[in-house]
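Left out: one protein chain. Kept in place: all the others.
Letters A, B and C name the chains as they come in the text, with residue numbers starting at 1 for each one.
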Amino acid sequence: MSLLQIKNISKSFDGLKALHNLSFNVNDGEIVGVIGPNGAGKSTLFNAIMNHINKDSGDIYFDGINITKKPTHPIAGMGIVRTFQDSQPLPQISVQENLDLAFKYQTDISLVSVFGRHKFLQEEQQVHFTKIKELLHEVGLGSKLNVQAQDLSYGQGKLLEMLKVIASDARLILLDEPFSGLFPEMIKLVTKLIYDLSASGKTILLVEHNMQLIEEICDRVIVMDAGQKIADGDFKTVTKQQNVIDSYLGK
Amino acid sequence: MLMNKQKHILLATMLTVVVALVLGGCSTKVANLSQEKIKLGYVGPLTGDLASIGNDEKRAIQLALTASGRTDIEVIFEDSHCNGQAGSNAAQKLVNVDQVQLIMGAGCSDATLAMLPIIQQGQVVLFSSLSTSPELTKVGGEYFFRNAPSDDKATEVLAKLIKNKKIALVSENNDFGQAFLNDLKVKLAEFDTTPVADEIFNTGTTDYKTILQKVKESKAEVLAVISNSPVSNGLVIKQAKELGLEMAYYGTDSIAGSEFSDTAQDAAEGVYAILVAANTADDRVNKLLQLYENTYLEGPASDAYTVLSYDRMNIVLKAIDAVGYDAEAIRNYLHTINYDGLAGYTSFDENGDSSILPLVLRFEDGELVPVQQ
Amino acid sequence: MDFIVQLAIYSAIASIAAVSLNYVVGFTGIMSISHASFYGIGAYGTALLLTKTGLSFVPALLLGVLITGLVAAFASVPILRLREDSLMLVSVGFALIIHSLMLNWQSLTNGPRGVKSIPRPEIFGISLTDKNFYLVLCLVLLVLTIIIFYKITKSPYGTVIKGIRENEEVMKNYGYNVSKYKHSVFVLGAIFAGLAGGLFASYIQYISPESFILLPSVFMLIMVILGGMGSIGGSIIGAILITVIPELMRFAGLPSSFAAESNQIVYGIILFALMYWRPQGLFGKYKI
Partner (left out) sequence: MFQVLVNGIIVGGIYALITIGFNLIYSAVRFYHLAYGAVGILGAYLTYQIQKFIFETQGGGLITGFLLGLLISSIVTGMLGILIWKFLYRPLRKNGASNVSMIVASFGLLIILQNLIGLIFGQSAKTIRLSEVTTQGYEFLSASITKNQILILIVTLVSVFVFELFLHRTKIGTAIRAVGQNSQLAAVVGVKTEKVIYITFFIASFLSVLASSLIALEISLKPTYGLMLILKVIVASIIGGIGSMRGALVGGLMLGVAENFGAYYFGSQWQDTVAFGLLVIFLLVRPQGLFKK
């Protein structure tokens, strides 16, 4: 049963058709690439899924539940997380605090919990927590826990965003150009993190312009142009389709 | 980690500044005791809406002091901003740090009522020329005196004048306005007259045309303006004349003075004023107003309060000469005094209220002339 | 020495209000100018209960604080629908509406003549007419306030509200019900402002609408900005400076003809200079 079902959703901003009855499914554990020329509506798709913008028509199902009309935070609560296009971590708080916010097991945060006895992390959470600590050292952020996030470099910021995605332990991960603006060795690190995620059974929807990375990482590719899906399949067959080439060459 | 070191330096400097200032406060206190100059206090509205009247009070005190030629007396002026907290701080400073035995002042009842507990606890005499609220009679306590008459005297005079006529009341939404209004309504009820219009405006309102429209529709014969701000009085009467309201106008004590006549200009003609102390028939009053104009190059914002404050200073000087500078002695002396002041013969009843009665005056070609009832 | 004790009392009360405002503005980024209105509601609530119902001090203060919380809960619904400068404006609008209610609801608040002779508090039989006992009461409550807000802002809950200050959209993406947090922050901040108001009313023993109009709200904001956004210690120092310095200026012997105006000009300059050199304030970490 597919984890995410998009059923002909469309959305236009006073005349401009950002999404035009777009439909596709994403199965559990898949890594699906979403490609297309700039302005094809990729980011708008993510906004639509997370309900930052309400759709004109169409439905979205996650794990069989209709999330079209739900506010953003319960959708995220069900186990979906998304990064923004050139998203940087929250600037004027520390790296540690950024991670804490994304940490999935930080559930019952309420005023009462502040004064109540501090619940100890269950064993399963402890494992997850140590895993992130290791990853931090691996990507070289281990020593920067108390640094204000704004003092990190752009690349380190992107890495931290990836770690926050891992910390959230979400089932469906929407990555919006995670590689943009990174040096080659940073790209290797992020690719490794994505493979780790996929290995631990996560489903990933990846928006990216870098074609080699798409080919290398994704099981399947969806091509969008002017808000419509014009192709859906594995990388090789899709990139041969005439209409995909035309859309890229701007015919 | 620069951030922390910088923070500690800043924290340290801040603390030293505060401590230095506080100590500064105490050291000046010690210095005061050595001089033998008599220190009097003044607390009044030197900023805010009543600033112009506060300044009149201050200038009158300074004029009286220079006229008396006394060099052994110094008055410390403190601003109450017409606000409770500032007023109580000012009083506490004068009582506690400057060790004054007598404070002149207390205008807005906000500051007055906040100062009273400090006065009663410090057993210091509070002598006001500005607060006329009738409620102070009960709450004032034995250390509170005022030569400005309580409003219930003014309302009596006004009620007798305008009884059983069609009356429109326009009052300011502050302590003076509402206390005077309610008192007046009670007195009018005794003459079984109820006002045909009763409009209230917020302090600082500038456009009265809509209220006056309601007054016009109420077909009132008399318009009584109850406000202690000369500008509001002036604007109401000016805009009423512009609207062509043909009726008798009555105002309260803040009508006498340059600020009102500047605002109302020729519209002030024929306006009745129930007020105290600006009795231009007495040439001592004219001499004082002339002296004021020569010294400060502008007329007082309110003649009434200038004269009252001038009298107050002279009464205080007389008391000190008679019984010395001690609050207890001055308090008893003031109960026995009958001072021939510019505002008339002044004596104080057991509540510290003055015997001065408001006069009825009328604007005739720019001058306020007493009217025989 | 009563003068110093009185200054300390006013500084302690101002600090409680400043710390609670910093929790709302500094930590969570809700730029509310209506804090003095809740300070006023707390003051009026306590004063009216003390004078009209004969309740003793502690229940009156607690009830006054409760009323402030309720009003804040209702007021937060419209106010928190906006952000940044429009939130500032709607909170100014709210503050002015509350002031005119205090002024014109004569039957309840006795209008512009204010509430008189509010009895000095009696706690467990000790009558606090003596200023020193009152100072102890204020300092105890201030320490309590500091502990509570310190604990909150250092806890995971504190991290969440700091995250909300940084970027509400991102926080929604991580599954946080942002508006629930903002409402609880706004109401808790208002409750402590109400507490400060209640303490002020029973100390000064007379209150009127004039002392809760727009300017006190702005002064409270200056305390927080001067002290530093997101720093509890900073807000306390800011509160002490803004309360104490004008009183000490009385000693500066400035000829009073322009002393009054120059005080205000100093505030204006502080505000402008801070925005230029240190928008995060003396000890703050976060720039508005």
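Operating definition for what follows: a residue touches a chain if its C-beta (ideal position, glycine included) is under 8 Å from a C-beta of that chain, and two chains touch if they have at least 3 such contacts.
These numbers come from a predicted model, not from an experiment.
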Could you tell me which shown chains are touched by the chain that is not displayed? B, C
Looking at C:122, C:169 or C:261, which residue reaches the missing chain? C:261
Per the touch definition above, residue among B:63, B:76, B:184 or B:301 touching the missing chain: B:301
Pick out which of B:39, B:70, B:166 or B:238 touches the chain that's been left out of the picture. B:238
Chain B residues touching the omitted chain (full complex): 47, 49, 51-52, 55, 173, 199-202, 204-211, 213-214, 230-231, 234-235, 238-239, 241-244, 258-259, 262-267, 298, 301
Could you pull out which residues of chain C are in touch with the chain that's been left out? 31, 78, 81-82, 84-86, 88-90, 92-94, 96-97, 100-101, 103-104, 218, 221, 225, 258, 261-262, 264-265, 267-272, 275-276, 279, 287-288
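Here, only the chains that are shown with their structure count from here on.
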Which chain has its Cα centroid closest to the overall Cα centroid? C
Report the inter-centroid distance (CA atoms only) between chain A and chain C in whole Å. 42
Distance between the centres, which are taken as Cα means, of chain C and chain B, whole angstrom: 31
Between chain A and chain B, what distance separates the C-alpha centroids? Give it in angstrom. 71
Shared-interface residues of chain A (touching two or more other chains) are none
Over in the complex, which chain C residues touch chain A? Could you list them? 151-152, 155-160, 162-163, 165-167, 169-178, 184, 188, 285-287
In the complex of these two chains, what residues of chain C are touching chain B? 1-4, 6-7, 10, 100, 103-104, 106, 111-114, 116-117, 200, 204-208, 210-211, 233, 237, 240-241, 244-248, 250-251, 256, 259-261, 264, 282-283
Using the touch rule from the top, collect the residues of chain A that touch chain C in their complex. 50, 52, 71-74, 76-77, 81-82, 84, 87, 90-93, 97, 100-102, 106, 109-111, 113-115, 148, 164, 168
